[in-house]
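Complex shown without one protein chain; remaining protein chains in place.
Chain IDs A and B follow the sequence of writing; residue 1 opens each chain.
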Amino acid sequence: MEIVIVGNGPAGVAAAEAIRKSGLECSVTVVSKESEPFYSPCPLAEYVEGSVSRDSLFMRDGDFYRRSRIDLLAGCAAVSLDPSSRRIGVSRSGRIEHLSYDRLLVASGAATAFPPVSGLSGAPGVFTLKTLADADAILENVGGTERAVVIGSGFIGLEAVQALVRRGLKVTVVEAMGQVLPQMLDADFAARVQARLETFEVEVLLDSPVRRVTQGPNGVASVVAGDREIACQMVVCATGVRPDLSWLAGSGVAVDRGVIVNDRMETNLPNVYAAGDVIQAPDWAGRLDLLPNWPNAVASGRVAGASMAGESRKFTGLLPVNAVRIFGQPVSSFGVRGGEQVVAAGEGGAARKLFLEGGQIVGGQFLGDVSGSGVFLEMMRKRVDASFLDGTALSGRWSVAAMLREPPRVRSLAG
Amino acid sequence: MTSVQIPAVESALLSIAKKKGIKTGRDRLKEMSPQCGFGELGTCCRTCYMGPCRIDPFGDGPKTGICGISPDAMVARNMLRETTGGAASHVGHARHVLLTLRDALDGKAPYEIKGAQKVLSLAKTFDVPTEGRDLADVCRDLVDIALEDFGRQDEMPNNWLSARAPGQEQELWKELGLMYSNPHNEIETAMHASSMGNDADPTSLMMRVLKMSLIDGWTGLALAVDLQDVLFGVPEVSVTETAAGVLEAKSVNIATHGHNPVLSEKILYWADKMDEEAQAAGAERINVVGVCCTGNELSMRHGVKLAAHNSQSELILATGAVDAMVVDIQCIWPQLAQVAKCFDTAFITTDPMVRIPDAIHIPFEPQRADEDAKEIVREAIAAFGRRKGKPVDIPDHKSKAVVGLSVEAILDILSKVNQEDPLKPVIDSVASGDIFGFTGVVGCSSIRFRDGAMTEEMVKNLLAANVLVVTTGCTAHILGQAGFLTGEATDKYCGEGLKGVLTALGEAAGLGGPLPPVWHMGACVDNSRIVDLLAAVADRLGVKVTQLPAVGSAPELVQEKAISIGGSFLALGVSCHIAPAPRILGSPVVTQLLTQDLSQVTGATVQVEMEPKGAADWMIGHIASKRAALGLSSTPAV
Partner (left out) sequence: MSESIFTFVERCVGCKSCEVACAVEHSRSKVLASAMRETPRPRPRVRVQPAMNYTFPSRCVHCEDPACVAACPTGAMTEDLATGTVRVNDDRCIGCWMCVTVCPFGAVTENPETGTAHKCDLCPERTARGEDPACVAACPTGALIYSTAERFADERRKITALSTVGVSTEAPGNVTLWRSLRGGYQR
């Protein structure tokens, strides 16, 4: 049996490892557009900043692929899928080849979603921060650069901001919406994050959709956003990611915003599975959603690997979580923002907020002190009654102890 | 977290503190949670340096300390040290008052004898001749009698105990070996006996606890109160206000906090005289308010307004409106200095024994009382000068309160109904069941219970069952703030019987309305007044105190002093409810002794109830059984 995995990110590798763990005898081929072995994109900002070495980005030792009997076809992009012949087309050094599969995993991740603005995508001096190659390109160009504009204030945008500030650049971040981290936080917490950015001398422009990027004799010259034109020598575009479905066009695989899968990571096509950032899958509550993050990539990859190896393992649902550091201050959030709020303030500007509907947690956000936040996520997933939570109960240390319930209390010596 | 009913003023103060980012005891309690089970069970021993030793309450681990001490003795020994801490506090307080009185008589301290009536009644108690003698000379004899107690090395019983305590009970205490001579010797012996390698018999140790409690009761409470009445006068009924709303934004607010009126009396005196200085600084006047028990002392004798009980002491500072908080001794949270620092508040310690980092220390000596008090008032005026014009957050809450119900004041009211036999109307009402019984609801205010309004809820239940409540200490503040110290409360909360009695008494006394259903008898040290009242009623009826339909309660125990006071009630035969549980549950023997077997010894037991309703029910039931034993109807009103 031949298993082909498109994508050498966490989803693809987790799947490959799950297949090997199952003991199924088969060949496993991992196809990757990029030329590096499996690395993590998450510390890329730290890599640009200089606090994380290039070596430690790589997630497995040098012997990993050989030991795990995985054929890695690096620098090889999938370009088409033909389910009827069970083959994919791949482009290798400009030549198109075909690979047959008995089972195929689509784990090709997501790509930066550029806003439809002229002079942005692919223009000189305009970078993204998605892959190791992107990070290397920024590093090559950052020397001698004084001013940069980061487009988008999502978590990748803000990580890029910090990396560049720590590299000594003066940075402006432009955001089309009325707040920073619009996917993660409500306006209240976003304002505090913004204030923190500003204390580190980051200029934050809200309600400022990018309209134009202008080029000068030495490359990029300015960004026009909202009613401002900001002169700069470097632009980092971090306007979010979107599943890259282009190579699947015409294959008949069902897609919406991502590849649609069930709780075993099966697509509508026989023997074709998908996992990671590319999927649209049931979330923790069973709703189809797009939730690109590392834990989901690993978890869905493992389920996909197990399914392909013939094991029956069910996905517990995509988790709507995210975490980011703003100049050392942890910020995390999960679920949705809305409904009844429970708020608590902690030491040194720390704050937590939970969102409840009908006595159940539907979301939460944490600033400065994220300890214990996983318990609230678990309470949400388990639909634990949380109506007992008030500001006092929410503050302070949190652990699973808060969820323990016990026998009724006797309250007197007489019993 | 659903059934909380934080008293309104408390929640207003808490939200002020929260708004200003000031952490409160509640925050610290939360951080402290969970608290150690060994400590709560009483089975942690740090008496020697082979330890600390802890007994496994599940019985699998260590069953004794390293030295071999049993958990029972460990618990009893710890309890003895708590009781000794409480007794030492009250004896120290009493001795300070005694020495001030001596110095005043010698012309060395600027205090007058305002309680002539008390001097005469004490002279009668102590067989001191008064005929044709100067008041000061009589007084000097009393001082000598008291001083003798602190110097004797014989086994003669203590003067104050033997002359002041009721006779029948003394007989019992003699039998039990509880009579003491020099209180200081006993405090020494208790510390000695409870140190490593001495008394290891739980029963013997618990008898020491009772003895130490008697010391608290008679050489602590009674001596202090008697002599305070001599120096500052016997309290008379007056009407005042309670709760944080008594602070005045435009006045120099001086909050006196602690227990010993020797200082606060002088502060009040000079504050009255120094209004002009305050006006020169732009204030309307000087507003002296009372916190904790020194507040109760001033309120009892001068109708001073009561701003806060102990656990609110940090909260009223958060208003920003307290210009000076002047403290003497006991129950002073070191945290106060930290909260004061956030404002212009001068936090002033005065006793050499009470030194707190970040406080202003103005040593107060009774000999220099006037100068010291003036200096303190000036410090407050200066603080007002710094604060003037800044916004403050004073909650609106305040309630009226009738205060000053000393035994003398009560008898005075009752004598308006029956001149010859003042206690008769009360005794008749007890017999008829209109007054079902008495409770002394006393003690501290605890953040562990405040959010459930433990004291208030319990008292509501008692009043509905026609149980008359007397109160002292921070409990009195709580009940004052909740409006229980008013005639209106009689209509609102009392059962029909009690309501009728209080209304009749109030009208006979010419108050134009009912007496309050809860009688404010003073500071925590004034628990001796409750004892005197009980003794008087028992005497009039010709029964022992333990036979009375009476019970005590410390529903929000905090201080060691409450343990020793409670012990003195137990020794007298008055059963007590307390919450939280004392640290005895690690010892089956001590638990059994205090909750059951003690009734065979003194007639009293201890009951722990954490819920107000349960506590009230137990007390009512206990009163019912005492009534039944006296042949009185024992069905409470419902």
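Keep in mind that, in the parts below, a contact is a pair of C-beta atoms (placed from the backbone, for glycine too) under 8 Å apart; a residue touches a chain by one contact, two chains touch by 3 or more.
Only a predicted model underlies this, so the values are computations on that prediction, with no experimental measurement involved.
Asker: Touching the absent chain in the whole complex: find that residue among B:V467, B:A581 or B:I620.
Answerer: Per the contact definition at the top, the residue touching the missing chain is B:A581.
Asker: Pick from A:M1, A:C42 or A:A113: which residue touches the chain that isn't shown?
Answerer: Per the contact definition at the top, the residue touching the missing chain is A:C42.
Asker: Against the chain that's been left off, what residues of chain A make contact? List them.
Answerer: Residues of chain A in touch with the missing chain: 10, 40-43, 46, 51-52, 56, 59-60, 293-295, 298-299, 302, 319, 321-325, 328, 330, 332, 334, 369-375, 377-378, 392-393, 397-402, 404-406, 409-413, 415.
Asker: Which residue numbers on chain B touch the omitted chain?
Answerer: Chain B touches the chain not shown through residues 29-30, 33-41, 54, 56-62, 446, 448-449, 452, 580-581, 585-586, 588, 591, 608, 610-611.
Keep in mind that, in the parts below, only the chains that are shown with their structure count from here on.
Asker: Using the touch definition from the top, list the residues of chain A that touch chain B in their complex.
Answerer: That would be residues 345, 388-390, 392-393, 395-396, 411-414 of chain A.
Asker: For chain B, which residues are in contact with chain A within the complex?
Answerer: So the residues of chain B touching chain A come out as 1-2, 21, 26, 30-31, 581, 595, 607-611, 614-615, 618.
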